[in-house]
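Questions regarding the structure given below will be posed in turn.
The complex is shown incomplete by one protein chain, all other protein chains being positioned as in the whole.
Chain lettering (A, B and C) follows the sequence in which the chains are written, and residue indices restart at 1 in each chain.
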Amino acid sequence: MFRISPTPLELPALRAPLADARAGALVTFEGWVRDHNEGQAVQSLEYEAYVPLAEAEGERILAEARARFGLLGAVAAHRVGHLALGELAVWVGVTAAHRAAAFDACRYIIDEAKARLPIWKKEHYASGTTAWINCATRSGPG
Amino acid sequence: MFRISPTPLELPALRAPLADARAGALVTFEGWVRDHNEGQAVQSLEYEAYVPLAEAEGERILAEARARFGLLGAVAAHRVGHLALGELAVWVGVTAAHRAAAFDACRYIIDEAKARLPIWKKEHYASGTTAWINCATRSGPG
Amino acid sequence: MNELTIEYFALLREQRGQANECLATTAATPAALYAELQARHGFTLPGDRVRAAINGAFAAADAPLRSGDHVVFIPPVAGG
Partner (left out) sequence: MNELTIEYFALLREQRGQANECLATTAATPAALYAELQARHGFTLPGDRVRAAINGAFAAADAPLRSGDHVVFIPPVAGG
């Protein structure tokens, strides 16, 4: 399941559905709000999503990963709203019998999610300015 | 730090030292005791380690990964003793500014750990038999 | 004329000053509709960097619009 959440992501709840005696490997990815981006000091982030389409496209990505890598389980969630430094913005967890498939699938899911989900990020800088990432129209391609 | 632990691995304690405002990505690997191996039904596992050398070699692997992938943090732990199905046997967590390095480093650490650490696994099968993995002397290379 | 509902996100929402609107328009495709809205509201994103969704699914820039459709314009996503 792929969830868009306006409230903080809770790790125990996210991983609970992945418990599976057939699984030998769990690989997780966490995206955290970091204090800099491309040389600018970041103070906080806003994420905004077109929720129904983001969840539907997220489910499609998970289904692709299950089929392609023979996963036993796949769960992901993306936070929206105003996030502080260090907060968990996105979580992906996948289980498989062996670790190679789990690593490949986890990476596939986060790469596709970043490229395909209608989720936007606004950075708030220490300088007081803000920017919607990849929406600049003057400073080259996003 | 790389720890060999005779008691259950506790996730919050393992991840605590990785908190870092510079980090944008945490990738974790968990190895779980699964209910089968190469066609045999497994009921439980024993792990045994030569602890001082396993911890020293584990620290070397973490240091290699930090240098090679530019990590911000790297922590790992391996359980020893008798483990039930579903229990956490090994945990690796790495942080980096960006996810590509974190994925590559996490995989490097677990691959090297499996190959290099003096840790042995004995499988207890549903049939009542046991086997030290990779120590068979009749059934081909381990 | 098509009677459409339109929803904006992120930079488009801020430049429009609101998230939703209703519109009667002769625009027959998302591309034509975005051009009309860009001219009216001064959107800085060029049309070729904005994707469209119709009724909750991604749609081509030249897909047909029908009365009652819910149209969302999707700025470039966060990526990286």
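Please note the rule applied: a residue touches a chain if its C-beta (ideal position, glycine included) is under 8 Å from a C-beta of that chain, and two chains touch if they have at least 3 such contacts.
Source: prediction; values computed, not measured.
Hidden chain, full complex: it touches shown chains B. Listed residues B:F2, B:W32, B:Y47 or B:F103: the one in touch with the omitted chain is B:Y47. The missing chain lies against subunit B, touching residues 47-50, 52-53, 56-57, 114-122, 132-135, 137, 142.
As a working rule, only the chains that are shown with their structure count from here on.
Among the chains present, the centre nearest to the common Cα mean is that of A. One finds 25 Å separating the Cα centroids of subunit A and subunit C.
Annotation for subunit B: no residues touch 2 or more other chains. Shared interface positions of subunit C, i.e. residues touching 2 or more other chains, are given as 80.
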